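Removed from the display is one protein chain of the complex; every other protein chain stays in position.
Coming up: chain A.
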Amino acid sequence: MDQTSRPVTTSEINSLRREVRGFLAAFRREGRFTPTVDCWVRGWDDEFSKELGRRGYLAMTVPTAYGGQGRTHLERFVVTEELLAAGAPVAAHWIADRQVAPSLLAHGTEEQKREYLPRIAAGECYFGIGMSEPDSGSDLASVRTKGVKVDGGYRITGSKVWTSGAHRAEAFFVLTRTTPLGDGGKHEGLSQFIVPLDSPGVEVRPIVSADGLHHFNEVFLDEVFVADSAVLGRIGDGWKQVTSELSFERSGPERFMSTYVLLESLIAEGRVQEHGSRQLGRIASRLAALHTLSFGVAQRLHRGGPADTDAALVKLLGTEFEGDVVAWAADEMDGQAHDPMGFIGQQLRIAQVQRAGFTLRGGTSEVLRGVVTRGLTV
């Protein structure tokens, strides 16, 4: 039996949670990280990622033969959920661990798996995702970055945008058009490549976000050569490959936990006012239900079943919830002595700014409503 779908008992899950919680509490006590909202985008810390690798908390569903932990999606779920609850700095490895490792397992060559998976598992190899372009956001299939066949490989030309972490990552997955738009539908003729970010012809330009930090980038590719061995999966299968991993990308706890640190700190510091306690009841209830919904998708994926519609639901409801937590926190803090430079003040401000991205990244809420509706009507 596949290691990643073996049965897991509740007591195994619970003891794993306690183990991760204990580790995070100790690290926090020692001041080895400062919690932040939206930590999977804002909290970049190479040393912390390596520590997680050493402790076996990365590439958890990757087989041990490739340096992974050979554990289940459910175990990965609880580890990531605990990390997010603590606001731990997980941005460095996030994309590699969540998206790239499963894609390599599903579509990668033996050589690619050996090259990247052990280092991803060690928290040493970080990735970006080059899908969006200036004119291709929601309409992803309209990407114009070209991959042209040449002797021994491909030459890639075009520009990507909003590429998170490209200024610190080693390589990125690039979605390109390898067959010009013609008779086939626009979902055909797309291909994915693994492109090292230090390749000649790659230029990474920073985009500063409204929070004043540099998270994402424009990446320009000018006749960048990659060998045939850098093709991910099959030429022409790019669309199918990109969409097949969406259930993992959309259903995880990061889709309802991005503002948990804010929620927790208001409760911990006794900032919930009496008149607001009913709202807290509502917020806490939704959190519990969203956790169950998201965990349910993880269980479905664990058994190898399809979960596209439920995954879209998790993201749709979860990201809206993350935004509602921000509004709730602002309401609770209203009228209380409030230090904008203190922890809560700072987290609230950051959350207000970051919130705009929650319902956009990984597919906008409008696009997700389309996915949910199609799921109901097929």
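Heads up, the rule we're going with is that contacts are C-beta pairs under 8 Å (C-beta built on N, C-alpha and C of every residue); 3 or more make two chains touch, one makes a residue touch a chain; residues count from 1.
Here is the rule we go by: contacts and distances are computed from a predicted model.
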Among "ABC transporter ATP-binding protein", "Transketolase", "Acyl-CoA/acyl-ACP dehydrogenase" or "Transport permease protein", go ahead and choose the protein name stored in UniProt for the chain not displayed.
"Acyl-CoA/acyl-ACP dehydrogenase"
Among A:Phe23, A:Trp40 or A:Trp162, choose the residue that contacts the chain missing from this document, as touch is defined above.
A:Trp162
Looking at A:Thr34, A:Thr64 or A:Ser138, which residue reaches the missing chain?
A:Ser138
Of A:Arg17, A:Arg119 or A:Arg349, the residue in touch with the unshown chain
A:Arg349
Per the touch definition above, residue among A:Val20, A:Met333 or A:Val371 touching the missing chain:
A:Met333
Hidden partner chain, residues of chain A it touches
132, 135-139, 142, 161-162, 207-210, 212, 275-276, 323, 327, 330-335, 337-341, 346, 349, 352-353, 355-357, 359-361, 364-366, 369
